[in-house]
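Here it is: the structure, laid out below.
A protein chain is absent from this complex, but the other protein chains hold their places.
By letter and in written order, the chains are A and B; residue numbering begins at 1 in each of them.
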Amino acid sequence: MNGKREGMFAFLFLLPFFVAYVLFTLLPMLKGLQMSLYKWTLIAKLHFVGLDQYVQIMRDPEFWNALWNTTYFVILSTPTMIVLALGLALVANRNSRLKTFYRSVFFLPSVLSVTVISYVGLFMFRPYTGLVNNVLKWLHVLPENKEIFWLTDETNAWLVLVAVTLWWTVGINMILYLSALQDIPDSMYEAARLDGATDRQLFWYITLPSLRPITSTILLLQLIASYKVFAQIWLITKGGPLNQTRPIIQYIYEEGFKNNNLGYAAAMSYVLFLILLILSLIHMKWNQRAEGGTPA
Amino acid sequence: MKRIGMLVLSFMVLAMVGLAGCSQADPANNGKVELTYWTLFDGGDGDYMNQLIQQFNKTHPHIQVKNVKISWDDYYTKLMTAVSAGKGPDVAVSHTSKLPELVNQGLAVPLDELAGKANVNWASFNQNILKSIVYDGRHYAVPIDTHPLILYYNKKYLKEAGLLDGQGKPILEPTPEGFVKFFATLKEKLPSDVAPLAQPTGGQDIYRLWWALYSQLGGNDVVADDLKTASVDKEKALKALSFIKDLFTNKFVKLNDPDFYKTFQNQKAAVMITGVWATGMWEKTKGLDFGAAPLPAIFGKEATWGDSHTLILPVSQNADEEKQVAALTFANWVADNGHIWAQAGHIPSKPAILEKPEFKKLPYRSDYVSVASHVVFSKHSDNNWSIRDQAMIKNFDACLQNKLTPEQAIENMEKTVNDLLQK
Partner (left out) sequence: MKWIYRFLSICLALIFLVPVIWMLAVSVKVEGFKLDSVFDWFLPPYSLDSYKKVLAQTPLLTWTGNSFIVATATTALVVLLSSMAAFALSVLRFRFKRLVYMIVLAGLMVPGEATIIPLYQVVKDLHLLDSYSGLILPAIASPFAVVVLKSFYDALPGELLESAELDGAGLWTIYSRIVLPLTKPAMSSIAILTFIGSWNSFLWPYLCVSSSELFTLPIGVPTLMSGYTRDYVIPMTVNSLSSIPIILLFLIFEKQIVKGVSLTGLKG
């Protein structure tokens, strides 16, 4: 086989992927840059405005508010996600007859669509008739004539959004922990046990340290995924009350498609892109240092 | 493995077929004009609109109208994106309040030249409504109704509280004090699980009520006539908002009601203020003995919030005059058959319909048709909806949730209106 033919073959094999990749990933990157420099509506490209829209973003309190909301969601959901995922993995990893049952139950919500989980959440947390308030009244946690307004109070709304998100997506992270747990060789535990270690010591000195690499992976994936949060918030609170839960993607969407201002939306997307890029780079550096090698 | 390869290939083919499928032209239509018609009507509105379409298709064999229902929330976004992508409908619903944006974006076709061919007589419309669709002397839409904010009441409860007169009308002195007293009496006399007033804690309906009261006080929109700056009559704006807020602080309303329509429908509220479109729904509710009345002129002037459904012809690159005339014929026909549409609750846009026996035999409507001439439409600003959502609703909501005082809410509102107009 000669090199020329192999080169030709490689070209043909790469071509379909690259056509789609260029059209739908690389081209939008450039297009976004162009759009962010123009006044651009759903109907047409209007006039060139240079960096004006970026300047406007820096002064736009709604942008900072939305960015903070997203960051707040990240802060609330990431640590709870990791702890819960690990907890569930430990439950599902116990040698019991219910092992597969637990795994299935914890993972099941992950396959449901965001619309379904959002509406189930929305209806469960309704005041007056919703399940959650009903159950609280039944348990006498909540007096009969009182209501908790889950979605019209900022703190409660965040609670609902984080709870629903955890319930929906923790399964995937649990599986990742589960496979990491199963990768820890039994011999390590046996050796430690022979040395007289207690269960608690086994957990702190063997299990947890072995899970460090996977935790770091989950952390990054979770950070990036949470920064992109949109659909469940859009469907449950629409960003309310008073835009206090409106994430950055929703603001981008509303500015572009509701207020007919694609140029500004594109500029905001670029700022978001930059933030996510920095997060990925930090993680890469961190991984390199931790493993002392090249990134995976 | 080969089989999987084949499978994959066949999917690729499938995807390509899909690609071809969507660019295909309209099929041969043997002389029939087929019209795509976009609507945003739900529930009762949707049923009566379908009835109209069916009758039209039956009586106009050469025109076939196909209804495409888009959800309320996304309607205008989808309309704009579809029209600009060349996939817009032939005829579409628009609210008059949204029309300025569509006209200024160049999305709506001016109808004056086509009107003659489709036998549209502009003089036959209610002139208060018609004014709202004229831009620079040109007509851009066919109004089919107006749907003002009115007051519904549960006769059983009003009677129980001694607030119903011999004709089944509410006994309510049209002053601010009289209005409050009315609800205070209801609160006192009715069981504790019945709210005097069903209203959401914020959102569109509160904005509508505010607009009505502000107009009654003599306020005239929140943008200046040149549409470039805010012109908020702050004293009146504040008075209207404080009045609404007091309805909540007096506990006349079930707080944060997730579904205030249901509350009224299930007879858990005595009164509810909303648009006339609810009439059709209440009529069909078994055991609900209700009445409808204009919003009392508690601040002196007869005025209320209202909007109007109109039909527009969205622009398209390959505009076909035959289609456009057919579309306009349809639009005019819908307006001419306002008595069918009125079954949903709306007030027809042509005064002649109010005299038709079919309309006269509908109950309730006659109790509020007079309101059509008292509707205060918003000015022709592009920013009507963003002002409504971002300047008014947002700040009013904050006020009702006790995050802002009414004074702060009105201040913020004026500032936001200015910001939006200068954007």
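Here, contacts are C-beta pairs under 8 Å (C-beta built on N, C-alpha and C of every residue); 3 or more make two chains touch, one makes a residue touch a chain.
Fair warning: this is a prediction, and the values are worked out from it, not measured in the lab.
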- The one of A:Leu86, A:Leu211 or A:Leu272 in touch with the missing chain is A:Leu272
- Message: For the chain left out of this view, which of B:Asp42, B:Asp246, B:Glu321 or B:Asp419 touches it?
- Response: B:Asp42
- Across A:Leu51, A:Ile75, A:Leu131 or A:Ile282, the one contacting the chain not displayed is A:Leu131
- Query: Going by the touch rule given at the top, which residues of chain B touch the chain that is not shown?
  - Reply: 1-2, 4-5, 7-8, 11-12, 14-16, 18-19, 21-23, 42-43, 68-74, 78, 81-82, 84-87, 259, 261-262, 265, 281
- Message: For review purposes, identify every residue of chain A that touches the missing chain, sorted by number.
- Response: 1, 3, 6-7, 9-11, 13-14, 16-18, 20-21, 23-32, 34-35, 40, 88, 91, 94, 96, 98, 101-117, 119-121, 123-124, 129, 131, 134-135, 138, 167, 172-173, 175-176, 178-179, 217, 221, 224-225, 227-228, 230-231, 235, 249, 252-253, 256-257, 262, 265-266, 269-270, 272-273, 276-277, 280
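By definition in this document, only the chains that are shown with their structure count from here on.
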- Query: So in the complex, which bits of chain B are touching chain A?
  - Reply: 77, 80-81, 83-84, 101, 105-107, 201, 254-258, 386, 394, 397-398, 401, 403
- Query: Inside the complex, what are the residues of chain A that reach chain B?
  - Reply: 41-44, 126-130, 147, 149, 152, 240-243, 257-260
